[in-house]
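Supplied in structure tokens, the structure appears directly below.
With one protein chain removed, the remaining protein chains of the complex are shown where they sit.
Take a look at chain A:
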């Protein structure tokens, strides 16, 4: 019991005094996972909308692949991103393995199918004749896409939540492609793994609390927007 209480106390001290190492790790986590989420939103919303609105041979296979991708194991992504970025791998010339950029790449790969899948579902949930109505109102194709995304904005917020939630808490890929280098590519999850391994439970607990708080805060804000927006 003492171990936990002491750990929590020390953790609170670390957070309240803005311990530079803890602060640095937190900011990097936010930056890396935030960027990855943005990238995944860009690709995910676009491809999800396209798949939702078009009919082509093999579409069912694509949809099932996207759905499978929503549960992509981070370690598998980590493995393949590592291979691609390896010195003599296909993208080795970029020389970004064991950098925060590599983590962004891996996390984008993890989050994109999540965003795509949720976008796809959100678009398919809109009334099928809505597209015709929008076209009948004289919209160009681009205007139609914009209006459809606007109509699906609330379920799309769920995509943001799920995407960010998925990558901020992910550890496997980050440790594999980022290398957990102190002050450089060490993020909340990889630091927690390491500190726990070393028996530094106070720091590990501090990092975990921050992780939980972050996840909670972001979801809280998004939920507030969602609740305010949906009047029905």
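Some notes on this structure:
Definition applied: contacts are C-beta pairs under 8 Å (C-beta built on N, C-alpha and C of every residue); 3 or more make two chains touch, one makes a residue touch a chain; residues count from 1.
FYI, contacts and distances are computed from a predicted model.
One chain of this complex is left out of the view, and of "Cobalamin biosynthesis protein CbiM", "Germination protein YpeB", "PDGLE domain-containing protein" or "Tungsten transporter ATP binding protein", the protein name its UniProt record gives is "Tungsten transporter ATP binding protein". Touch with the chain omitted from the figure is made, among A:135, A:181 or A:217, by A:135. By the touch rule set out above, chain A reaches the unshown chain at residues 127, 129-130, 132-133, 135-140, 143, 147, 150-151, 153-154, 230-232.
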